[in-house]
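And then subunit A:
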Amino acid sequence: MHTRVQGTFEGVDSLQDVPLAAHRYLVGQSVSPEVVISPSPELTSINWKGLKVEFRVANRKDRSSVTMAFAGIAETGTLVMVSSKQSPINHHFLPEFNIAVLKQSKLVDCMENLWPLIGEHPRTINLITGPSKTADIEQTIVYGAHGPRALHVILVRSTC
Partner candidate 1 sequence: MQVQSKNFRKTAKKALLDADLRVAMGRAEGGFVDTRKLVVEELDNFQEYREFARDTKNHVLAHLDYYLTKFESNVQASGGQVHWASNGEEVNRIVVDICKRPEIKKITKGKSMVSEEFALNAGLEAADFQVIETDLGEYIIQLANETPSHIIAPAVHKTKQAVTDLFDEYHREAGYPRVVERLDIVNQARQVLRDHFCTADVGITGGNFLIADTGSIALITNEGNGDLTANLPKIHIVVTSIEKVIPDMQALGGFLRLLGRSATGQIMSVYTTLFNGPKRIDDLDGPEEFHVVLVDNGRSEILGTQFQDILRCIKCGACMNHCPVYTNIGGHAYGWVYPGPMGSVLTPLMVGQKNAPDLPYACTLNGRCKTVCPVMIPLPDLLRKHRNNLVEMGESKRFQRWGMWVWAQVARNPRLYFLMTSLYVRKLNVLARLLLVFRRGSFKHIPMLGAWTSTRDFPVPSTATFQGQWKKRKRSE
Partner candidate 2 sequence: MNGESKPKKNEQIALLVTCLSDLFRPQIAHATVELIEKLGYRVDVPAQTCCGQPAYNAGEEDKTRMLAENMIRIFEPYRYVVGSSGSCVATIKEHYPRLFREGTSEYEQCMKFAQKTYELSTFLVDFIQVNLEKKPLFDKQPVRITYHDSCSGLRELGIRSQPRKLLRDRLGIDISEISNSEVCCGFGGLFCVKYPEISTRMVDNKIEGIEHVEADVLLGGDLGCLMNIAGRLRRVGSKTRVYHYAELLTETVPGPAIGYQE
(Lines give C-alpha, C1' and ligand atoms only; values in the text may rest on other atoms or scores of the structure.)
Protein backbone atom coordinates (compact mmCIF):
# COMPACT_ATOMS: atom_id res chain seq x y z
CA MET A 1 0.00 0.00 0.00
CA HIS A 2 2.81 2.42 0.85
CA THR A 3 4.22 2.15 -2.68
CA ARG A 4 0.81 2.78 -4.12
CA VAL A 5 0.76 6.14 -2.36
CA GLN A 6 4.09 6.94 -4.07
CA GLY A 7 6.41 6.17 -1.19
CA THR A 8 9.37 3.81 -1.57
CA PHE A 9 9.88 0.84 0.62
CA GLU A 10 12.32 -1.86 1.62
CA GLY A 11 12.48 -4.55 4.27
CA VAL A 12 15.45 -5.37 6.54
CA ASP A 13 15.91 -8.11 9.10
CA SER A 14 16.85 -6.08 12.16
CA LEU A 15 17.37 -2.54 13.42
CA GLN A 16 21.13 -3.02 12.96
CA ASP A 17 20.56 -3.18 9.20
CA VAL A 18 18.91 0.21 9.07
CA PRO A 19 22.05 2.40 8.67
CA LEU A 20 23.24 0.46 5.67
CA ALA A 21 19.83 0.64 4.06
CA ALA A 22 19.55 4.36 4.78
CA HIS A 23 23.00 4.94 3.33
CA ARG A 24 22.17 3.02 0.20
CA TYR A 25 18.93 4.92 -0.23
CA LEU A 26 20.49 8.37 0.15
CA VAL A 27 23.34 7.60 -2.18
CA GLY A 28 20.84 6.25 -4.66
CA GLN A 29 19.07 9.60 -4.47
CA SER A 30 22.41 11.41 -4.93
CA VAL A 31 22.09 12.97 -1.51
CA SER A 32 25.03 13.13 0.85
CA PRO A 33 24.67 10.65 3.72
CA GLU A 34 24.13 13.25 6.41
CA VAL A 35 21.02 12.87 8.48
CA VAL A 36 19.30 14.35 11.45
CA ILE A 37 17.84 11.57 13.56
CA SER A 38 14.98 11.54 16.04
CA PRO A 39 16.39 10.81 19.48
CA SER A 40 14.37 7.67 20.11
CA PRO A 41 16.10 4.88 22.06
CA GLU A 42 15.77 2.49 19.13
CA LEU A 43 17.57 4.87 16.82
CA THR A 44 20.16 6.19 19.25
CA SER A 45 21.26 2.69 20.16
CA ILE A 46 22.22 1.76 16.62
CA ASN A 47 25.71 2.09 15.22
CA TRP A 48 25.32 4.62 12.35
CA LYS A 49 28.68 3.81 10.83
CA GLY A 50 29.09 5.35 7.39
CA LEU A 51 26.62 8.21 7.91
CA LYS A 52 27.11 11.59 9.44
CA VAL A 53 24.36 11.76 12.04
CA GLU A 54 23.04 14.23 14.60
CA PHE A 55 20.39 13.60 17.21
CA ARG A 56 18.48 16.85 17.54
CA VAL A 57 15.51 18.74 16.15
CA ALA A 58 15.64 19.34 12.41
CA ASN A 59 16.06 22.81 11.00
CA ARG A 60 15.64 24.10 7.50
CA LYS A 61 19.21 23.31 6.48
CA ASP A 62 18.84 19.58 7.04
CA ARG A 63 18.27 17.72 3.81
CA SER A 64 17.47 14.31 5.27
CA SER A 65 15.95 12.89 8.40
CA VAL A 66 15.46 9.48 9.95
CA THR A 67 12.39 9.02 12.09
CA MET A 68 10.92 6.17 14.10
CA ALA A 69 7.32 5.38 13.33
CA PHE A 70 4.99 4.65 16.20
CA ALA A 71 2.94 2.35 13.98
CA GLY A 72 1.82 1.72 10.44
CA ILE A 73 -1.67 1.29 9.01
CA ALA A 74 -1.83 -1.42 6.38
CA GLU A 75 -5.18 -0.38 4.89
CA THR A 76 -3.84 2.90 3.57
CA GLY A 77 -0.05 2.56 3.70
CA THR A 78 0.03 5.19 6.42
CA LEU A 79 2.84 5.92 8.87
CA VAL A 80 1.82 6.94 12.35
CA MET A 81 4.05 9.40 14.19
CA VAL A 82 3.41 10.60 17.71
CA SER A 83 5.24 13.58 19.15
CA SER A 84 7.33 13.22 22.28
CA LYS A 85 10.76 14.03 23.61
CA GLN A 86 11.98 11.20 21.41
CA SER A 87 10.16 12.31 18.32
CA PRO A 88 10.15 15.94 17.17
CA ILE A 89 7.48 16.88 14.65
CA ASN A 90 9.66 18.93 12.33
CA HIS A 91 11.56 15.84 11.21
CA HIS A 92 8.55 14.74 9.22
CA PHE A 93 8.12 18.03 7.37
CA LEU A 94 11.24 20.13 7.04
CA PRO A 95 13.80 17.87 5.32
CA GLU A 96 13.55 17.00 1.66
CA PHE A 97 14.15 13.32 2.27
CA ASN A 98 12.49 11.49 5.09
CA ILE A 99 13.42 7.94 5.99
CA ALA A 100 10.96 6.36 8.39
CA VAL A 101 11.77 3.20 10.29
CA LEU A 102 8.79 1.00 11.02
CA LYS A 103 8.78 -2.26 12.95
CA GLN A 104 6.67 -4.92 11.37
CA SER A 105 5.24 -5.79 14.78
CA LYS A 106 3.77 -2.28 14.87
CA LEU A 107 1.58 -2.75 11.82
CA VAL A 108 -2.16 -2.55 12.40
CA ASP A 109 -4.72 -3.40 9.76
CA CYS A 110 -6.89 -0.29 10.05
CA MET A 111 -7.15 3.01 11.84
CA GLU A 112 -9.77 1.75 14.26
CA ASN A 113 -7.20 -0.61 15.73
CA LEU A 114 -4.61 2.12 16.06
CA TRP A 115 -6.31 4.39 18.58
CA PRO A 116 -6.28 1.92 21.48
CA LEU A 117 -2.49 1.59 21.04
CA ILE A 118 -1.99 5.32 21.38
CA GLY A 119 -4.16 5.84 24.44
CA GLU A 120 -3.72 9.31 25.93
CA HIS A 121 -3.07 11.76 23.09
CA PRO A 122 0.32 13.42 22.71
CA ARG A 123 0.53 16.97 21.29
CA THR A 124 0.39 15.69 17.71
CA ILE A 125 -0.42 12.47 15.97
CA ASN A 126 0.72 12.57 12.36
CA LEU A 127 -0.79 10.14 9.92
CA ILE A 128 1.47 10.34 6.90
CA THR A 129 0.52 8.66 3.66
CA GLY A 130 3.21 9.11 1.04
CA PRO A 131 5.35 12.15 0.22
CA SER A 132 4.08 15.73 0.14
CA LYS A 133 2.27 16.65 -3.05
CA THR A 134 0.17 19.29 -4.70
CA ALA A 135 -2.16 19.38 -7.64
CA ASP A 136 -2.71 23.11 -7.49
CA ILE A 137 -1.06 23.79 -10.83
CA GLU A 138 -3.53 22.58 -13.43
CA GLN A 139 -4.60 19.59 -11.38
CA THR A 140 -1.41 17.73 -12.17
CA ILE A 141 0.39 16.09 -9.29
CA VAL A 142 3.83 17.37 -8.32
CA TYR A 143 5.67 15.88 -5.34
CA GLY A 144 7.43 17.85 -2.66
CA ALA A 145 5.17 20.85 -2.27
CA HIS A 146 6.17 21.78 1.26
CA GLY A 147 6.90 18.55 3.07
CA PRO A 148 9.43 15.91 1.94
CA ARG A 149 9.85 15.25 -1.75
CA ALA A 150 10.43 11.60 -1.02
CA LEU A 151 9.44 9.29 1.78
CA HIS A 152 11.30 6.02 2.20
CA VAL A 153 10.08 3.39 4.61
CA ILE A 154 12.43 0.81 6.09
CA LEU A 155 10.41 -2.03 7.51
CA VAL A 156 12.18 -3.97 10.26
CA ARG A 157 11.07 -7.58 10.37
CA SER A 158 12.59 -8.74 13.65
CA THR A 159 10.37 -8.53 16.67
CA CYS A 160 13.04 -7.55 19.20
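Per the selection procedure, all candidates are chains of the complex that A comes from, given by their letters.
Going forward, a contact is a pair of C-beta atoms (placed from the backbone, for glycine too) under 8 Å apart; a residue touches a chain by one contact, two chains touch by 3 or more; residues count from 1.
As the structure is a computational prediction, the values presented were derived from the model and not from experiment.
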Options 1 or 2 - which one, within this complex, touches subunit A: 1
Residues on subunit A engaged by candidate 1 in the complex (per definition of touch): 4-5, 39, 57, 60, 75-78, 83-85, 87-90, 92-94, 110-112, 115, 121-140, 142, 144-148
